[in-house]
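Left out: one protein chain. Kept in place: all the others.
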Amino acid sequence: MRNASRGGRAPQELWLGLVVLGMVVVLTALRPNFLSVQNILEMMNATAFNGILVSGLLIVLIAGGIDISFAAVASVAQYAALTVANATGAGWGEIVAIAGGIGLGLGLLNGVLVSTLGIASIIVTIATQSVIYGILLTVTRGQDIFTLPAWFGDGVDLFVTTDAKGNVYAISLQIWALVLAFASAWFLLNRTHFGRQVFALGGNPEAARRVGFGTTRLNLLVYGYMGLVAGLASLVQAQYTQSVSPTALVGRELEVVAAAVLGGASLDGGHGSVLGAILGLALVVIMKNGLALLGVSSYWTDFFTGLVIVAAVAGMAARARRRWHDSPGLA
Amino acid sequence: MMFLEMRGVSKRFGGVQALSNLDFDLARGEIHCLVGGNGSGKSTMIKIISGVQDPDPGARITVEGREHARLTPVESSALGVQVIYQDLSLFPNLTVAENIAIAQHRGLTGLVKRKRMREVAEAAMRRIGVALDLDERVSHLSIANRQLVAICRAIAADAKLVIMDEPTASLTRHEVDALLALTLELKRRDISVLFVSHRFDEVLEIAERVTVIRDGVKLGTYDAKDMTEQRLAVLMSGQSFTYETRDRAVARERPVLAVEGLCKAGEYQDVGFALYPGEILGLTGLLGAGRTELALSLFGMNAPDAGTIRIDGEAVTFRSNRDAIARGIAYVPEDRLSLSLVLEQSIGANVTVTVLDTLKDRLGLLRRRREAGLIRDWIRDLAIKIGTPDDPVRTLSGGNQQRVVIAKWLATKPRVLILDSPTVGVDLHGKDGIYALVKELAAQGLAVIMISDEIPEVLYHCDRILVMREGRLTGEVMAHHVAEPDLRRMVHA
Partner (left out) sequence: MPDILLRTVGRTNLRLLALLAVLCLAVAPLVGDRLFAPAGLRSMAYQLPELGLLSLAMMVTLLSGGLDLSIIATANLAALAAAAVLKAAPDGAGGALLLAYEAGALVAGLAAAALVGLLNGTLIGYLRVSPILATLGTMTLVKGLAIGLTRGSVVSDFPPAILFLGSGSVIGVPTPLLLFGLVALALGILLTRTPFGVVLTLMGSNQQAVRFSGIDTRAALLRIYVLTSLVAAIAGFVMMARFNSANAAYGESYLLVTILACVLGGISPTGGFGRVGGLVLALVVLQLISTACVLLDFSQFLTLAVWGGILLSVSLIAAVRDQLRPLLAGLRAPVLRPAPPQV
């Protein structure tokens, strides 16, 4: 046990990286346009919403909690922000403030409840998800917002270039928001005291308390950040699909959890990395994209996604079992 | 000069007087031992010193000449008091450097200064002459090295008093020696050390003074040189338990259990012995000598690589512990709280869990009345003190919990009972009761293997003693033919 791989971090990421790399090689060999700039940008666009949420959920998981309510939070943030934009002619700054503010507020509410109720975070956030979503549907009567401001459709593209054939390439709002989300999660987790306290809290909550980290405050920040990220992600998603529907996002929570877990984040807290989360996300996206390129009917996408998740969790468990092997009676 | 002086410290919880009017002092650079049984109030005392709990009004706590009515955790830490709890309170997922310099992470704002953290950690290790890989994760370290990390963390926090709660509980003798050397190093640097223990401990070897408390009352502070195990036991329990070695005729004709050439790579080698009905066989050795691994093999939970196990002369292979139980083997694990008992569930369910299948009727339903009768009988036979059988097991004292475990195994009508450190976490009264019970069971013809690293436990309560070292049986003696120092030497050799 002691001479097992040092650092303990390499295995999951390395293993995932190899699988992703293998998929890229095979897909490129079969379908050369897989690695085209256009396809890569498209994959990133399509996965931006989930990806941004993964970046927030990762922090919650490392802190030893879980959040199921983020999709409901995102739905509320999106709906409120664009309703205000339609009614008052507010611009980007205002809707970012509204969506972010609502997300942060609801996230903090989760944090308060998780810290005070003394029941598992999964149960708390299932309950808040029900409350938030139920109220949203009641208030909106389940109606979509049909017209969105014209400027909202334009997006915020960076580095727009056109190649010889007239194809337009751009770093869209989705892509830079995704990159920003992961960069910020990485920075928070590895370079700030907040992030290291989150690791400490997830690794040994009792010890974190004894060392004098304010664990209640820490929980507030963790869930608040998740809410903030969900609020902002909701705008990215609305801009991408150019639609706002109160029912479109809820039901995708577990997809996001799956991506984070594939990346090696432990549900017991204390473990997880941004690189792993990115690779977990990439695995699912590349597989979906690859199946489409190979002409596999989209009806089978979920099946293969499920297969990948089952194989991955079984593989992870096998490695954990080997680690246990040294302690007799616990194999 | 005194580092810490406590005067008139009392603490009352609801109706329980945890500490009454306690006076205590500790000199700078002194190594002091605080000894008391479970519930004696020693942990309350640590909590008051570390500021986790407030004493009742009227207390005076003087640290380096400054008087306080009470301390907060922050004040206590600022005054240089650092507690190393038994669980060490480390972060298994973080590196050695980060664990040692964890206090650098206080405050939410601000950026991590990794270089500074490494310097702090290195400085702390250098001060007490410890060398550990700074980038290793703590979860990959041995228990002894984790303890070093915890001590380094106290040093990094500028400790003037290090309180260690049961520091030797899970260390090998060699590691204990290293810890004692380290403690002397702390003393040399004028850092006081307070060891807290519930038993006679190796740390008494280097302690200068010993304070004994019982039921929240300080019995006295004694010179460590004058303290003996016997005297300490009398002080702690308020009554003396003296035991004679057993000299009893056991018919050693047909062994119920015989082991030959049993091997398991990396755990134990070439183990052979025989166990006879009515015999209590002690198995002692240091932690990590392979005792528990061997016991698990006999219980079918750790398949050996080679060798034979015979029951009544017939060679058997256990594919799981169900096979072993069917052949009459019962095993009481050392870790009572997580492997023996389902603490949250009822006493009754814990007693019947091993025999549920024998309690069903033709429809497969449990015979409630027979089940209740069975539970009642065992509680009566083993004199287990309970409220009702529906109470959770966690509400019982350590000794009564262990009786519930023994009851659940006796219900399977075993021929061999393996007890792995059966009195860990049991107070002296409870221990006495368990010894009497085991002897009574042996008198009825049960064959017992008692595994323990407490030398007196095997010496005074077993007929014959096997010594295990580094996976091999290195000695066998009859209990009444050996003196305690000799046995100790055999174990440590």
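Each chain carries a letter (A and B) given by its place in the written order, and its residues are counted from 1.
What we mean here is this: contacts are C-beta pairs under 8 Å (C-beta built on N, C-alpha and C of every residue); 3 or more make two chains touch, one makes a residue touch a chain.
Predicted model, so just to flag it, every value in this text is computed and none were measured.
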Option from A:Ala80, A:Leu113 or A:Met226 whose C-beta touches the chain left out: A:Leu113
Touching the absent chain when the full complex is considered, from B:Gln17, B:Thr62, B:Thr221 or B:Thr474: B:Gln17
Positions on chain B where the hidden chain makes contact: 14-17, 39, 215, 301, 320-322, 324-325, 331, 333, 338-345, 349, 352-354, 356-357, 359-360, 364-366, 368, 385, 390, 396-397, 399-400, 408, 412, 426-427, 429-430, 432-433
For chain A, residues in touch with the removed chain: 68, 113, 116-120, 122-124, 126-138, 141-142, 251, 254, 257-258, 261, 267, 297, 299-307, 309-310, 312-314, 316-318, 320-321, 329-330
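Methods note: only the chains that are shown with their structure count from here on.
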Rounded Å distance between chain A and chain B, as computed from the means of their C-alpha atoms: 44
Complex interface listing, chain B residues touching chain A: 73-74, 77, 85, 87, 89-94, 98, 102-103, 105-112, 135-137, 139-142, 267, 292-293, 296, 301-302, 333, 339
Chain A residues within the chain B interface of the complex: 1-2, 4, 6-8, 190-197, 199-200, 202-204, 206-208, 210-213, 217-218, 221, 270-271, 328-329
